[in-house]
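Quick one: structure below, then a few questions.
All protein chains but one are shown at their positions in the complex.
Our next item is chain A:
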Amino acid sequence: MADPTSPATGADVAVDLTSCDREPIHVPGHVQPHGVLLAFVEPELRPVAVSASVEALAGRPPDAVLGAPLAAHLSEAGVAQIVAALASDDLATLNPLPVGLRTTAGERDCDAILHRHDGLTILELEPRDDLPRPSGTFFRGIRAAIRRLQTAGDLHEACAVAAGEVRRITGFDRVKIYRFAPDWSGQVIAEDRVDTIPSLFDFRFPASDIPAQSRALYTANPVRIIPDIGYRPSPLVPNLNPRTGAPIDLSHAVLRSVSPVHIEYMVNMAVHGAMSISIVRDGRLWGLISCHNTLPRFVSFEVRQACELIAQVLTWQIAVLEEAAISRHSVRVRTIQQRLLHELGGRRELHAGLVRGGDEMLALMDATGFALSGPDGSTSYGQTPTPAAIAALVDWLVRRESRDVFETDCIAAVDPAFAPEPEKVSGVLAVPLGRASASFMLWFRPEVAQTVTWGGDPHKPVRIGPLGERLQTRASFAAWREVVRGRARPWQPHEVVAAGEIRDLVVDVILSKAEELEGVNRQLARSNDELESFAYVASHDLKEPLRHIEAFAGLLKEGLPPDPEGRLGAMVGGIETSSRRLRALINDLAEYSRVGRQARPLAPVALDEVLADVLTDLRPVLEETGATVTALPLPEILCDRSQIRQVLQNLVSNAVKYRHPDRRPTITLRSVTEAGAAAPDGERAATGEPARRVRISIEDNGIGFDEKYREQIFEPFQRLHGPDEYEGTGIGLAICRKIVQRHGGSITAASRPGDGSTFSIVLPLRGFDALESLVR
């Protein structure tokens, strides 16, 4: 990298920063000899310091200049210009002033550049000699350059235009646009050059090549020129600021002499004339326009100003282009968000909605994988780490103090365990759903195996160079290619913003779902109330006329006239049986409606004990039918004991009731613990996966049923047999299903007609939290 004014090395940053601290590059005590520097303490316009170059350029020894009036060495018109400029409010804009330098060989046409700093007024004279003053053609050229810059469609085009225009104006052999990375390493992103000088396009240079102190100077003073790298530094006589008693600060001087280390760097690069212009965005050094020449090259102050103008326009253009890119992106984000919202809004389940909208989630962030991770496990889409790796990553994120967005282009740098396959996942962007939330939205990016072309090997060990203690400067700028692995394309600021917006959207959806759920609950409570009234009506108002019918039938039966054929008796009997059946239906319906209303809090219940109670109750019918009940050990679950007891009782008595006429009933109860999503307390079963559910199956060798009725049998009052074949109203299985559902479980049935049936209940082991299901 061409750094005209600072020490440069190929060594590592820490060492170099130390070196930078040691080198006071803003007070070198010398200037470049192509001009003269004079320092004054206003209002006196007699030099208090002068560069020794005055002798070579004007034929006067410094002693003759010090303390002498300006008019002794400068043209009258020149002095008048200087006096007028110093009286003006805006010194910098008046530069350069045309001033004649009186020499032993006559007057030399010079550009005078004035600035005030550190209590001193500094006048620098650059002889123009034969350089023509800028013409109208020159300024038209600048305007054209600016127009071309403003029509550039993207960053690289803008930079290429800027490089070309600067080279056209300055005539340097190679002009490149160098962009700093966040780590202050830099890369050549555009270049314009003659064929005879090697290209540095795409080359990367380590941060140590332009140390912090140089960057600070570049930010303050945007243009630097070294017309001849082989110059002999000219000392300041004396190098003393009489106002401060310190050496003269040349931070803003155009003639400031640069570090010998930097000179060596340039020589190694075969560059003998150099100039650079800073690109400063929002007070931060964004990059440099860097100009190299194989031979010494001087360009006038106006040309340098024109380059500064181009750099300024480029800066604005970069801002405009970036904003345009962000706004294009945000329009896209908005569109995708709308689609996503539609997808999420229309769906009851957030996870399903996000997965369904997975392509959008990926497109939005230019990612290849997405996951939504909650306390209950994660849902992944696309190319993501394994669930275990996601769980470990989320665990780490939760333990972090911060609930800010987390982003990295190299997750392996945090912990290699998070990305066992870096080629698939290297970049991670994690957005927490809430301040106290353990739920995260995660986006993943794969490794981009980048080939970085370094301008010389950046990993060379530090060597002591010819300049003694100082660091060895880079000797070779031959392309040194390195493949960087385990890094993804970095997340851009606008992408991080978009991720936050998606989070807000998802949180909104969750909240509206919560509201919706609340609404549904209110509605449910209302319909529960209605059911309750219905149950009351059923048990009281319906029952009363029924009771009267039964009573009258009873009275009638007792008082029948002689009835030899028994027809009247049969009719009364018909009324009685129908009434009984109606009573049974009403009772069962009332019971069905009561499930859930008489809810008791869930408590740990040993299912073995419940089954023992059930078998005791059913002993008469079990003995009567010669039934065998075999039960393998059942677990303890969190449930409403009396309701679960009713379920087991209904299922076991059904198994006996629908026994095969040719064989004794054999009933087998089994239970299997099933893995589910991650339990909050991390309890794990033998499989290593958290155990969450228990499946209890009740298998019989009865008559079975046609599987096409497997759903229908759980509906209230659905029967597969006439009431004359089997007693009952057909409410038992409906009650079972209602109870099991109330416990957050499910019940299913399977059968082979003639062989038997198996009823399976799946229940959560540790109870059921309705809120948990929200994020499901």
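What we mean here is this: a residue touches a chain if its C-beta (ideal position, glycine included) is under 8 Å from a C-beta of that chain, and two chains touch if they have at least 3 such contacts; residues count from 1.
Quick note on the criterion: contacts and distances are computed from a predicted model.
According to UniProt, the chain absent from the figure is "Response regulator", selected among "Response regulator", "Sugar transporter", "Glutathione transport system permease protein GsiD" or "Cytochrome c biogenesis protein CcsA".
Contact with the chain not shown here comes from a single listed residue; of A:R547, A:R619, A:R664 or A:R752, that residue is A:R547. Note on the undisplayed chain: of the listed residues A:E558, A:D662 or A:E725, the one touching it is A:E558.
Listed here are the chain A residues that touch the chain not shown: 540, 543-544, 546-548, 550-552, 554-555, 557-558, 579, 583.
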